[in-house]
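The complex appears here minus one protein chain, its other protein chains still in place.
Which chain is which? They are A and B, in the order written, and residues in each are numbered from 1.
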Amino acid sequence: MKVTTKEIRVRTRGFTDIIDLTKEVQEIVRESGLREGSVVVFVRGSTASITTIEYEPGLVKKDFAEFLERIAPYDYPYEHHKMWGDDNGSAHLRASLVGPSVVVPFVDGRLLLGTWQQIVLVDFDTRSRDRTVFVQVLGS
Amino acid sequence: MKVTTKEIRVRTRGFTDIIDLTKEVQEIVRESGLREGSVVVFVRGSTASITTIEYEPGLVKKDFAEFLERIAPYDYPYEHHKMWGDDNGSAHLRASLVGPSVVVPFVDGRLLLGTWQQIVLVDFDTRSRDRTVFVQVLGS
Partner (left out) sequence: MKVTTKEIRVRTRGFTDIIDLTKEVQEIVRESGLREGSVVVFVRGSTASITTIEYEPGLVKKDFAEFLERIAPYDYPYEHHKMWGDDNGSAHLRASLVGPSVVVPFVDGRLLLGTWQQIVLVDFDTRSRDRTVFVQVLGS
C-alpha cells in the first residue's frame, strides 16, 4: 500500500456555498495510479465541511442552505459573536455538525459513488474565502 | 498493509429505516485476515447514511426518525420537489447532514465498538430501495 496527498484550492462565496469537487478528487485518484483503497477529503478550517449531495440546483442553491438556516440561524445572539465581534457563529456550528471530512472507497481506480452523489465542499462562513482541501489517497 | 473491498446488499423500506450492519461488517473484517486497521463503511447514493447508534427499538423505530422529521420535515415546499417532481427533498438533506460513511478501527481482528454501539445504514428515501454498502478493510 501507498499514500499520496494533494491539495485543491478553491475560492468560495461563503453563506453555504456548495462546490462540486468530484471531478478533481477522481482525477487525483487516477493520477495516484492506485487501484483499490480510500480517499480522505478534508477541509482545513472550522467554518466549512465536506459531505456528499446530489449536485442539482434545487438542493445546492436553496434547500440545503435554507435547512441549515432554520436549525442554526445566522442572526442569533451567539456567545461567539459577543466574545470576538464576529458574525459567523452559525458557520462554526454548522461546520462542526456536518464535519470536516469524508472518506470514499475506490476500486479499479474509480470512486464508488452513486450517479447522483457528488463530493462537495460546503463553505458556511459569512464571507468569501480561499479554501484548501486536502485529498489523500491510501491504497494499493 | 493490505486492502480488501466487499459489498453488502440490503433491501430497505425507506422513511428513516435503520438496518444493523455490525455483524456483516465484523465478519468481513474477520474474513480479511487482517489484525489491525480500519474499516470504511460507505453507502452509495444521496438519500441514505451510515452512522452508529444503540440498536434498540425506542431509538431505531421511533426517536431518530421523529427527530429528523422535526428538523428536516417530509412535507415542506423544497425546491428539489418543484424542480424534479420528487417528494424526497427531506431525504437528501438528512443524508448530507448525517453523512455517507463511517470509519471504525479494529485491533486483533475485532471492531473497537462499544457494547451498545452498532454500525447502521439509515435509509431516508421515501420508498423501498435496494442499497449497496461498500465495506473496505485497510490494515495489516
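We take it that contacts are C-beta pairs under 8 Å (C-beta built on N, C-alpha and C of every residue); 3 or more make two chains touch, one makes a residue touch a chain.
Everything numeric in this text was worked out from a predicted model, so none of it was measured.
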Q: Spell out the interface residues on subunit A facing the chain that's missing from view.
A: 1-3, 5, 40, 42, 44-46, 71-72, 78-84, 89, 92-93, 95-97, 99-101, 103, 134, 136, 138
(Q) In the complete complex, the non-displayed chain touches which residues of subunit B? (A) 1, 36-38, 51-54, 56-59, 61-64, 67, 70-71, 97-99, 102-105, 107, 112-114, 116-117, 138-140
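The rule we apply is simple: only the chains that are shown with their structure count from here on.
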Q: Averaged over CA atoms, how far is the centre of subunit A from the centre of subunit B? Could you give it in whole Å?
A: 19
